[in-house]
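Since the structure comes first, as structure tokens, the remarks are kept for the end.
The complex appears here without one of its protein chains, the remainder shown in place.
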Amino acid sequence: MTDALSLAWADAWIRDAQAVLAEHRMELIDLDRAIGDGDHGENMDRGFKAVVAKLDEGGIDDVAGVLKLVASTLMSKVGGAAGPLYGTAFLRASKAIEGDVDANGVVALIEGALDGIVARGKATTGEKTMVDAWTPALEAAKAAAAAGETPAATLRAAADAAAKGAEATIPLQATKGRASYLGERSIGHQDPGATSTAYILNAAADAAEAV
Amino acid sequence: MTDALSLAWADAWIRDAQAVLAEHRMELIDLDRAIGDGDHGENMDRGFKAVVAKLDEGGIDDVAGVLKLVASTLMSKVGGAAGPLYGTAFLRASKAIEGDVDANGVVALIEGALDGIVARGKATTGEKTMVDAWTPALEAAKAAAAAGETPAATLRAAADAAAKGAEATIPLQATKGRASYLGERSIGHQDPGATSTAYILNAAADAAEAV
Amino acid sequence: MKKLINDPANVVAETLAGFQAAHSDLVTVHFDPDYVVRADAPVKGKVGLVSGGGSGHEPLHAGYVGKGMLDAAVPGAVFTSPTPDPILEATKAVDGGAGVLHIVKNYTGDVLNFETAAEMAEMEDIAVKAIVVNDDVAVENSTWTAGRRGVGGTVMVEKIAGAAAERGDDLDGVLAIATRVNDNVRSMGMALTACTVPHAGKPSFDLGEDEIEIGIGIHGEPGRHRVPMAPADQITEMLVAPILEDMKPEAGSKVLLFVNGMGGTPEAELYIVYNHARKLLQDAGLEVARSLVGNYITSLEMQGCSITVLKLDDELTELWDAPVLTPALRRGL
Partner (left out) sequence: MKKLINDPANVVAETLAGFQAAHSDLVTVHFDPDYVVRADAPVKGKVGLVSGGGSGHEPLHAGYVGKGMLDAAVPGAVFTSPTPDPILEATKAVDGGAGVLHIVKNYTGDVLNFETAAEMAEMEDIAVKAIVVNDDVAVENSTWTAGRRGVGGTVMVEKIAGAAAERGDDLDGVLAIATRVNDNVRSMGMALTACTVPHAGKPSFDLGEDEIEIGIGIHGEPGRHRVPMAPADQITEMLVAPILEDMKPEAGSKVLLFVNGMGGTPEAELYIVYNHARKLLQDAGLEVARSLVGNYITSLEMQGCSITVLKLDDELTELWDAPVLTPALRRGL
């Protein structure tokens, strides 16, 4: 278990995620302008900046602690639909793991996140939401872990699946969230929340590969 | 005095003027948009349409009667600055003449109009108003009448001078009317009221030449 | 983007600072977390009314804080539901011992954040109930959507439930009144132009010079469909027809007709729409007994309007007419 992911990974992940979300702020705004209200990039950027400021204060000593900090900060800084959904996702993820994270831990983390999102948002797959990124991520992680992959490779499989899942939201008609008000006009656009999920999981994989 | 201008001329003049102002409605609006509030073309068009509707009712039996009808109709249908100014102009013009109009009558008519405008609006020449069209028109009419020209030729001289006067407002800085609020920014634009004056006097000359 | 702002990040805070200074006789603004309470909060023994949501809909909600209407408003970032913390703080600040009603517009974000705040308030022993306003008939099939949005009807719920709380109704009573308003109110909106969220810096959608959006919400989201530009009377029909179709009010019913501007539309145009909407309602056998015309629930500088019809009964009429003293709505006080 020498390659289990530790606090350093979690810290790097969240900082990477912040950088990536800041970089893609306008892209996420534009995706949300097309089928929502144009704030998703701003919301995520504001939230993760606040998270990193909290991380800088120190005092966290395990992965679960980082995830819990992310949860409470997103919950209290993001607002909108994404705040409670990501907040609950990270809260459940933090509860799903203990100590350093091995491949099965990665699966548990992602499963916790997805469960949290579904518990709050009541969406299933195919409704053009972030669930459509988390669900394939979980399946891919499960397969990788079952195949004996490393945590880093498990995360990479999850991240790639999330990215594909996000892209696969394009032809879908939204039936949850703000995009659902557009009816058929939501077809042809990529879901912003699924896209931010893909960026966050990609940062997790990048961070795991770097440690 | 066989070529004195009669009721038929006055009637034709005002109908011609209505047609010309309707035709140039948008041009006058655009001139007024540039240095005013964009309504002069609409105001004049509305006013002269109402005048012609009144003319159609009949019952007028001399030139002064036509001019008086124009005066009261413009006064009650135009509004803005142009309504009272043109209203008073036509009222004073109607009082300045009697019966058919010879060359001196043309001078008296234009002099009455100008006096009325100055009495109400207190503008002198060079302030970038309709006064800058009526004043050269009066001078040209006086010269033509003194030279023994026909009424038609006198009107033509007045109309040409009014057109030149209107054009000569372009380099002026307005110090009366709405354009004065622009200060130096009023320079470089032709005054809408001077322009409508030129159209009206041109219609008078055309009508005189046609009868 | 040309706006009278300094920094997109400070829009809400600076607006609240100005609002506080201009209306210190009526309201008190708390900063960080941001919420607005009526100057005499909490009112002992009275049910407290808290509403909130993304900013950008002014005067909703802060403009309706005051006697006879809301006890508190919680403004989020522009078009972004507030987080639970300020909702909780506002709830605590206005609890006069008779419990608190949350008035929530039906958007996923608002519902989730208010839910969390309510749970937290319950843990602090404050009785909280919530009315989720969902009056927008543009959202046709709620099985295939997040459900009807809360739009113009929200103003009606806040005014009438506010009057019920002011006369002393208990929490269940105020909730019952709020529910009755919500059950009897329907709205539909349209846009001539998009709006620009300050931090986005670009219009929320692109609309041709000859197109309009029918069935918009209040967040600059595109509508259900795009149609060619049309005369006001035709546009009014496109809004009134789906409302009547959905409401099916009996002939002879009394209604309140509310024509709302989206923020950038001149008042004169709203009266032109009102004039025709009133005629259409009368043609349907309805009596327009009360009216409201103006910018009451907006989408930044969007041009367009929404029409809201509330079926009245005697009690709702009386509560609508009751005195109110807020920055944006004032009557009898």
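Brief remarks follow.
Letters A, B and C mark the chains in the order given here, with residues in each chain numbered from 1 onward.
FYI, contacts are C-beta pairs under 8 Å (C-beta built on N, C-alpha and C of every residue); 3 or more make two chains touch, one makes a residue touch a chain.
Remember, predicted model here, so these are calculated numbers, not experimental data.
By the touch rule given at the top, the unshown chain touches B, C in the complete complex.
Contact with the omitted chain, checked across B:D39, B:D102 or B:D206, is made by B:D39. Of C:E119, C:E267 or C:E287, it is C:E267 that touches the chain left out of the display.
Counting the whole complex, the residues of subunit B in touch with the unshown chain are 29-30, 33-39, 42-43, 46, 75-85, 120-121, 173, 175-178, 180-183, 185. Contacts to the hidden chain, counted on subunit C, fall at residues 2-7, 11-12, 14-19, 21-23, 55-56, 58-59, 63, 192-193, 209, 212, 229, 231-233, 235, 263-275, 278, 288, 291, 293, 295, 298, 300-301, 303-305, 330-333.
One rule holds in what follows: only the chains that are shown with their structure count from here on.
Centre-to-centre separation between subunit A and subunit B, using Cα means, comes to 75 Å. We define each chain's centre as the mean of its Cα atoms; on that basis subunit A and subunit C are separated by 32 Å. Note on chain placement: the centre of subunit B and the centre of subunit C lie 55 Å apart, centres being C-alpha means.
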